[in-house]
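Removed: one protein chain of the complex. Kept in place: all other protein chains.
Let's look at chain A:
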Amino acid sequence: MTSFPLPDRNRDAALALGPDKWRSAVAKKLLMVGAGGIGCELLKDLVMAGFADIEIIDLDTIDVSNLNRQFLFQKQHVKKSKAHVAKESALRFNPNVNIVSHHNSIFEDQYDVAWFKSFDLVLNALDNIPARRHVNMMCRAANRPLIESGTAGYLGQVSVHLKHTQCFDCEPKPTPKTFPVCTIRSTPSTPIHCIVWSKSYLFNLLFGKDEDESAMSSSADDDAQEIADLKREAEELRNIKNNSQSPDFAKLVFEKIFTRDIERLLTMSEMWSSREPPKPLDFKKLHSEMKKMKPLPTGVDRNMKVWSLVENFHVFTESIKPLAQRLNEGQAKDSEFSMSFDKDDDEALDFVTAVTNLRAHMYGIELQSRFKVKEMAGNIIPAISTTNAIIAGLMVLQAFKILNNQYDDCKNTFLVHGGQRTQLICGEVPPAPAKECGTCQAGYFTLTVDTAQFTLSDLVDSVLTKDLGVDGEITINESGRMIYDPDFDDNGPETFENLKITDGKRILVLVDNDEDESKNHSINFFVIHKAGVTPYELDGDKKIPPRHKAKAPEAKRLLDDEVEVSNKKSKGDGETVEVLDDDVIIL
């Protein structure tokens, strides 16, 4: 492993690409975001292709379930940083490359526009939409090309995002699925309702910070009285939580959630006029049945077989104890300690599976295996090495084109199933940007100011009006808070510092002009603080594209014969699959 560099180490790469093109490509500096399934393949491919200046960032640590595909990691690396271990493993194969690893979140302020500008190309190998959208936005701000990737089972895709093509945000993404509060809390009808209740409501109330409401939405349809009752129920549970050291903790929780709360629900006769009412469970009865229970299957069967009612009861009582103990031990050290549901935490998964099934049983809903609950609760998308290898290879092929400025040769590529669609790999020219996209049809600037001196009025009068010549009503936001609009200009005289617009923050300005749509703009300012700067330094392309209003969604059409047929036809080669890398967290 010591005889590098080999004289002809990159002979094949240079031959195939042509020595000049190869040399100019591999001299470039790359950023890889994500060191998971696709990331491991990608890093290997990049190093083998001769790229010698790469930074990797990943927040994650290695889990056992990564080992079936993330081949830069081995058993002894479990729980270590993916970014660091990936770097170490890649260096083993070629010590002559410069790899910098960051075990960190890409959202951190330190990864600012200037940092993104230090790369020639950004490659995303990410598993979640928010991070992908963030990198996409930063690439737009830094004017750097981005290659996006994703896989799901045997499917995958690679897309290229250049200045003149669609950005990642141009195509609207599916919004996370939410359920009405009352469905989750009172009237579940499917297994997923029970799973959401177990992991987002109960698990969080007992062991977490508090109820996770992200998966539930209230609407005007929900009964106000019912909501009030549910609030009270949650309060009672918080009180029980204070008894988590009691030997009776399992019983206290059980009788509260599976007996008393259900009995209360049954008194709401209106609710059950057209529904089968739930049947409360009896702790004592199940407890005595449990004594006669055969031992729970072990190994694969424990995971794959659906447990009986009493088996679920048994797992409930068994798993709640260690979870409570972990909470108590954690809080003894740090009063703020809390846990959150992790699908790879065996005890947490046991608990959520048992609670899901006990609840499902009461409501006459089909029970699920632990394996299936893990998949649904963890929103797991199956990931395998074959697909990752294909996708990473396609990414590097596109990287060569971008780095040699062959933008017209770039393709978005899709891996399909085979079968009816025999092509396996389909390509399309990257589409033009969507006119109404708020991310790429926007201005991006770095604004260097002395935040102790520079005021909001300076931004409005000097930068926006005089320098950029905007003409319309101005609204200013920072991190989702509105700090200025035509009816609210109180903040005008305030300095950035007073408004907490400090170094690294991003300001979003919306300009609206009722008469002339072409004067509508979205403008982003990344603020850099530098003491003593007067009045300001502005860096960015002052030719800002207009922001088109989003089109109203098309009216939903009823499917008829003709549509059904044409739908089938359109499922052709260009079909896009919106898929993600590895384990995805959307609900």
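Some notes on this structure:
Keep this in mind: contacts are C-beta pairs under 8 Å (C-beta built on N, C-alpha and C of every residue); 3 or more make two chains touch, one makes a residue touch a chain; residues count from 1.
The criterion applied here is as follows: contacts and distances are computed from a predicted model.
From the set "DNA-directed RNA polymerase subunit", "GTP-binding protein", "Ubiquinone biosynthesis monooxygenase COQ6, mitochondrial" or "NEDD8-activating enzyme E1 regulatory subunit", the protein name that UniProt assigns to the chain left out of the figure is "NEDD8-activating enzyme E1 regulatory subunit". Listed residues A:154, A:283 or A:337: the one in touch with the omitted chain is A:154. Across A:231, A:275 or A:500, the single residue that touches the chain missing here is A:275.
Panel shows chain A; residues 1-4, 6-13, 15-18, 41, 44-45, 48-49, 64-65, 67-69, 71, 74-75, 78, 93, 153-154, 189, 273-276, 299-300, 303-304, 346-347, 350, 363-366, 371, 374-375, 380, 382-394, 396-398, 400, 409-411, 413, 417-420, 422-427, 558-561, 564, 582-583 of it touch the chain omitted from the view.
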